[in-house]
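All protein chains but one are shown at their positions in the complex.
As written, the chain order gives the labels A, B and C, with residue 1 at the start of each chain.
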Amino acid sequence: MKYFAKALDVERSFTFERRNGSLLVVRDDGESFVVDLSPVGDGGAYSFLVDGRSFDCLLEREQGTTVVQLLGERVVVAIQDERELAAQRVAGHKGGGRRAIEAVMPGVVVDVKVAEGDTVEDGQTLCILEAMKMQNPIPADGRAVVARVAVKPGDVVAGGDLLVELDDAPEAEEGAAS
Amino acid sequence: MKYFAKALDVERSFTFERRNGSLLVVRDDGESFVVDLSPVGDGGAYSFLVDGRSFDCLLEREQGTTVVQLLGERVVVAIQDERELAAQRVAGHKGGGRRAIEAVMPGVVVDVKVAEGDTVEDGQTLCILEAMKMQNPIPADGRAVVARVAVKPGDVVAGGDLLVELDDAPEAEEGAAS
Amino acid sequence: MSPPLFQRVLIANRGEIALRVIRTAREMGIESVAVYSDADRNALHVRRADHAVRIGGSAPSDSYLRVDAVLAAARESGADCIHPGYGFLSENAGFSEACAEAGITFLGPSADAIRKMGDKVEARRVADDAGVPLVPGLKDDVRDDAVLIEKAAEIGYPVMLKAAAGGGGKGIRIVRAEKDLLAAASMARAEARGAFGDDRVYLEKFVTRPRHVEVQIVADQHGGVTAFGERECSVQRRHQKLVEESPCPALTPELRAAMCEAACRLARAVDYVGAGTVEFLYSEGAFYFLEMNTRLQVEHPITEERFGVDLVREQFRVAAGLPVCEAPEPRGHAIEVRVNAEDPDNFFPSLGRIRRLGVPGGQGVRLDSALFRGLEVTPFYDSMLAKLVVHAEDRDTAIARAIRAIREFRIVGVTTSMPVAMRALDSEEFRSGDYDTGILERIDRRPSDKVLELAALAAAVGKFLATEEIPVAPSAASRPPISAWNLLDRAERLGRGMR
Partner (left out) sequence: MSPPLFQRVLIANRGEIALRVIRTAREMGIESVAVYSDADRNALHVRRADHAVRIGGSAPSDSYLRVDAVLAAARESGADCIHPGYGFLSENAGFSEACAEAGITFLGPSADAIRKMGDKVEARRVADDAGVPLVPGLKDDVRDDAVLIEKAAEIGYPVMLKAAAGGGGKGIRIVRAEKDLLAAASMARAEARGAFGDDRVYLEKFVTRPRHVEVQIVADQHGGVTAFGERECSVQRRHQKLVEESPCPALTPELRAAMCEAACRLARAVDYVGAGTVEFLYSEGAFYFLEMNTRLQVEHPITEERFGVDLVREQFRVAAGLPVCEAPEPRGHAIEVRVNAEDPDNFFPSLGRIRRLGVPGGQGVRLDSALFRGLEVTPFYDSMLAKLVVHAEDRDTAIARAIRAIREFRIVGVTTSMPVAMRALDSEEFRSGDYDTGILERIDRRPSDKVLELAALAAAVGKFLATEEIPVAPSAASRPPISAWNLLDRAERLGRGMR
């Protein structure tokens, strides 16, 4: 079975083979590695040997992604096996539709940058949430139309509280969207 | 209900009372303390406040004893409540009888100091077990007669293996035993 | 051992700085009193202190910022002195005053010194009087073109034209040569009139490639002031320092001596007593006064490591009337990395419970933190989790040591700023020593391809092993032990892949 991994812009697929007690991984570019991933205790720590090179790593596995910590870095890897990918393809592309932008942490809304009916671009600041002594801009998760603004400056919100609702925006021209 | 604690030669009993949300402990000598034992996570760590004094402590509770770590020390406290004490009294005094002296750790027997039929005193060395680069004398657990010696120098033993069996010895005179 | 200088110190703070003070107090034979909010009942500063007093609810305004509650706790616990740490009440002149009135020694400067240095305008005036250089500029608008040209030449190009009514960077024009000055001035006036209804503009030197460099001083009650060298704090984002080092690689011995001298003059000018930091803007061989922080600074440990002094001990000593020590000859190079609970990409605070913790160690590594496994990182307080401080023979080794210590530091439960700090330390710009406050914006935020490839591989192997080890048709009797992870993976597979 193939495994598909995506770390930022690095996309790879892997197949596995057991040979004389060793685990062999073959990457889509043809490179192969003898690997040994040995769990240390039960907290997600591993000793990871790759062709004799050693890495102290942490894997936190969640639904569809694994957060990998190694060499001082933290990388979120989207990971699926063939079956999962097939199942996802059957489910088809969901699209955005109406969705809620929620407070990722408790805090105070110090500024609201949009109004209902505004068209916003991906990453555009919707409002500013102050928490832990810092001002945190809350961005749109894609090109969208603001369906509803649920907060005003001064509001205290808990984590998960609704801030703004967005609707899919009509497709922008190819040039503007890329 | 009373709680009986014994830490080396310090023997105390305690009763508890809740007053206005505080927990009050009264010790058998009449001294009383307002205490707050707050668990930190799930590993046996506690923040222990006694009349405003603060102690960072660890409690490992086992059958009948609690190992307490605080102020850099480690103390094994025998602890029973009234019910347990009563139950134990009903069970009566078990006495020594025949018992096995077992290897407390894996190692190599480097010397055997006693032979069958010997009378040994409390703490007298029965044999010497080498483990972790150190020679460890294995002592008798009380005045006794050696019923059987199960090992000879050079034997490799696992933790829990029988070394020597002891029988109760006839009571020594009062003067010699104390 | 001589009797302790104080009987009992109350620390009006929390987190790593409270622990920092408790440690020195213990080493000096002084008992410590922790105060805590409800959120901090199990905090490490409470557990490590000799006494602990609850002072209120979780919000700082209900606890650590309450002068009355802190003073009541001091009285209740019999404390004879109070250490304010940094933040919270540390630069509150009223608190210093209230301590004095309560007959409790405040381990910091007088209310008067705090007030003078806390007021930006007053602080600049005092500094100017004490001969501490300010950023050159004019205090008033100049309408006469000839005078404007003359003054700009005096200040030296590039200069800035700033709208008098402006603020937050609005209405600023930078002029790089005299030929552009008058045109720029008339445009700036027009803009200022449009934006603020006020066309007055000021002239100020535009500081190119500024560095933030600060001097640590400790002053005693007898007029003695010691400067413990400088700290370079230019690795910042949103004015929050992330990495500090000492010494500053840009300073010559002459500039360092001049900067230390200026800091001592300022301290003497306000009869300063205690530890304080004078912040400067440094640019191309010149330095200008920014402000004075009338308290212990977060990054004080890098000074301690180089000089082999304990600045908290010095605070106790000068508060007890002893003379401040002489500065020993500094040794080697020290770097501090602040470890904040935040997303390394967007600097959002990250909340959660610390599920796993592995701290760095070995030679030249100091960790000041109140972290423990099980700690809840809440939104109530500062996001700084730990200060990783390294000290080594030379700057190259200190950088290498900081990076290897970051690689050893494992925190699971919240994301931290460590990867950003690591990439900054590892950058050519930082290694060269020739950087400025813009460095973090120029750092590549993307992990290397090597790391991304490895992470992809590790994630794939992890998933393969978890999937593979579940028997296809498990029977209860023969089933091998299944970890929680395997169960998660199975749930995932059953719930999604196999549907």
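Convention: contacts are C-beta pairs under 8 Å (C-beta built on N, C-alpha and C of every residue); 3 or more make two chains touch, one makes a residue touch a chain.
This one's a predicted model, so the numbers in the text were calculated from it and none came from an experiment.
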item: Among the chains presented, those that the missing one touches; value: A, B, C
item: Candidate in contact with the missing chain, chosen from C:5, C:19, C:298 or C:440; value: C:19
item: Which residue of B:5, B:100 or B:162 touches the chain not shown here; value: B:5
item: Missing-partner contacts on chain A, residue numbers; value: 38, 40-43, 45, 47, 49, 52-56
item: Sites on chain B contacted by the missing partner chain, in the whole complex; value: 3, 5-10, 12, 14, 16, 23, 25, 27, 33, 35, 37, 39, 42-46, 48, 50, 55-61, 63-64, 66, 68-75, 77, 79, 81, 83-84, 87-88, 104-107, 131-136, 159
item: Touch list for chain C against the chain that is not drawn; value: 1, 19-20, 23-24, 26-29, 48, 301, 304, 308-310, 328, 331-332, 356, 358-359, 361-369, 372-373, 392-393, 396-397, 400-401, 404, 408, 431
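Basically, only the chains that are shown with their structure count from here on.
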item: Reference chain A; chain at largest CA-centroid distance; value: B
item: Centre-to-centre distance between chain C and chain B (centres being mean Cα positions), rounded to whole Å; value: 50
item: Interchain centroid distance [CA atoms averaged], chain A/chain B, Å; value: 53
item: Junction residues of chain B - those touching two or more other chains; value: none
item: Junction residues of chain C - those touching two or more other chains; value: none
